[in-house]
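With one protein chain removed, the remaining protein chains of the complex are shown where they sit.
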Amino acid sequence: MTASPTLKVTIERGPSGAEVFDVPQYDNQTVLDVVSWVQQNVDPTLSYRFACRVGMCGSCAMMVNGVPRWTCRTHISKVLDGNAVTIGPLRNLPVIKDLAVDMDPFFDKWVAAEGIHHGGLTRDDPIAPVDEGSAEREAANAAIECINCSVCYAACDTVAGNPDYLGPAALQRAWTLLNDAKDEGRQTILDAVSGKGGCHNCHSIGSCTAYCPNELDPLAAIAGLKRETAKSFFKRGR
Amino acid sequence: MLNLRLYMLQRLTALLMAPLVIGHLAVMIYAIQGGLSAAEILSRTQGSVAWFLFYGGFVLAVSIHGAIGVRVVLHEWGGMKGALLDGATWLLGAGLLWLGAHAVWAVTFT
Partner (left out) sequence: MKAARGINSRAHPLWLAYILHRVSGLGLALFLPLHFWVLAMAMTDPARLDGFLNLTDTGIVKLAEFGLVFLLAVHMFGGLRLMALEWLPWTPSQKTLAACATAASFGVAALFFLKAI
């Protein structure tokens, strides 16, 4: 590890404004490494969140130069503007302190979109068969790698303007369950995503799909919900 | 700020208007050749049931579509919500329909 030029790291710290830190640059350094270096060497009061450091837990997302990213899997060299970078808390969520945001609205909406299992069987029933090759299963599989990092939620301009909107992650989860052979909450889900904060508020801006770190496609999932609710509108009148 | 019903109204009026807009564009491109005059427009439209239905349907659809569209912008960019937002939506729709109906009546029946 050879120390090379110094990075100018601006960290947005809420009401107390932004602070600039000089951080030594290393090879193979992630944005999370940079934030951790500041916390360990300059200001131990700097608050931020992380756990797994390998892109599985979804807790370290932040705004990096105005773009939401998973910081543990983002190399600093890929986002530097010259030798400078600006790191801030995730957009569209209340800031608790420094880089830590309150994720409650994100997970509350996950539940409000009925992103929960709707079982119809008991432990005494045989396990329901799943046809791995069916179109429904492929649609369900498409989004099961979601790590709840809220990058899509932070990227969404519709969430920014409409605080009731459930957002891409929760709606994508609803779409996954709608296509899951083991989930029996079809009408419950369709009703949940048809309310005033539902999938119909989406303007297909596509920032969710553009910025998802796992390359999932919430935009397509929400379009699927719009299709299914429209069909149900013609069939049932709601 | 749309639920399923408003969304469907927005999309169905849009589908209805797509051919009407193409027709309207074609008429415009045709009509402006050699300049526009009130007499020329009225000679085409006056007493015509077909033009009344064409532009009458257009005005009805655009009143609904425009009111719902502006409603979304008022909410997302203007922060308007609740009864105020509903009131503004109805006012916009009714206003457009009133003005539009007058215009259609003026060019097709008087």
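Per-chain residue numbering starts at 1, and chain names A and B are given in the order in which the chains are listed.
One rule holds for everything that comes next: contacts are C-beta pairs under 8 Å (C-beta built on N, C-alpha and C of every residue); 3 or more make two chains touch, one makes a residue touch a chain.
Since the structure is predicted, the reported quantities are computational estimates derived from the model, not experimental observations.
With the full complex in mind, choose from A:13, A:49, A:69 or A:109 the residue touching the hidden chain.
Within the whole complex, the residue contacting the unshown chain is A:69.
Considering the entire assembly, which residues of subunit A contact the chain that has been omitted?
On the side of subunit A, residues 65-69, 78-79, 81, 91, 154-155, 157, 203-207, 209-213, 215, 219-220, 223-224, 226-227, 230 touch the unshown chain.
Tell me which stretches of subunit B touch the chain missing from the display.
Residue positions of subunit B that touch the missing chain: 11, 14-15, 17-18, 21-22, 24-25, 28-29, 32-33, 35-39, 41-42, 59, 62, 66, 69-70, 73, 92, 95-96, 99-100, 102-103, 105-107, 110.
Here is the rule we go by: only the chains that are shown with their structure count from here on.
Spell out the part of subunit A that touches subunit B in their complex, as residue ranges.
The contact residues of subunit A facing subunit B are 158, 161-162, 164, 194-196, 198, 200-201, 226, 229-230, 233, 238.
Which stretch or stretches of subunit B touch subunit A in the complex?
1-8, 11, 72, 75-77
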